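With one protein chain removed, the remaining protein chains of the complex are shown where they sit.
Let's turn to subunit A:
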């Protein structure tokens, strides 16, 4: 990947005045990769993307595209295109002319231009009404036009800034698969900026999780989900039980009120260190009688979500969330009222020991974008 990385950031930093928006970071994005930058609003992901496009000048560090430093290359000469959150379609131009814009600016021959515009429109399945104005299109169609416009010039990289944000739930799901299909078809590196963890997990080859200007973890979707490296990543992606604990020896963790709990210790934590044990709710098992290594608790609340039941169980001093697929709820469990006695357990592999304190503590609310 070192030779062929499409985008490479070295020590890139951005601050606005005294406000450090993106802390120095190195990042490499491979060719034809679907790479997501995931984080809450205000985490610096949009600024990071705008530094790659050239709309923002980094305070320090450099951007390389296809092995060449582009710090002094203006946006219009960078071999990348952006899909704007607002789509930024030209309102006075038809669908056809919007898509043709880049080719017209670059003075592409007429026949070639027409062929490529039609190709791009076919890719996004919008061949039917090239004459319409953007105002005559639905949100989903506008977004397809914007995408066709971004890929028609065959850039090496396309950056997408929360492109599905304005669409309704059903269309979003459809577009997620569409985007992935198109990315595979055109063979272009996609850098996808989003705050929606589900979008990132569904489409990405790799995900960079950002919080407060720092990239906390870069990994594939399954690794991000199964092996988060920090409290923030564990809680931001999916839901997660974060149980406060203390290292009682080099490889055992103890929770106040529960005693030692099953967990895999990876980082070298000194005995006595405050840690958290992260366990996904669906990895926990709920039974109506004690099993080996289970913790007794009381159902404080249960919610039916169609495909699953969510139980809130009070054990020791800790409230745990447990998910049970609807089909797997035993009859005995289903009849238990709130306040009923249950037992919770999880395999050792499901518990991950993480530092109690991210140097960047999660903040999902606040800081403006």
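In this section, a residue touches a chain if its C-beta (ideal position, glycine included) is under 8 Å from a C-beta of that chain, and two chains touch if they have at least 3 such contacts; residues count from 1.
We take it that contacts and distances are computed from a predicted model.
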Record-based protein name (UniProt) of the chain missing from this complex, from "3-isopropylmalate/(R)-2-methylmalate dehydratase large subunit", "Tryptophan halogenase", "HEAT repeat domain-containing protein" or "ABC transporter permease": "ABC transporter permease"
Contact residue for the chain not shown (choose from A:17, A:91, A:268 or A:306): A:91
Identified contact with the non-displayed chain, of A:60, A:105, A:296 or A:349: A:105
Residues in subunit A touching the chain absent from view: 53, 55, 74-77, 80-82, 84, 86, 88, 90-94, 96-97, 101-102, 104-106, 131, 133, 149, 153
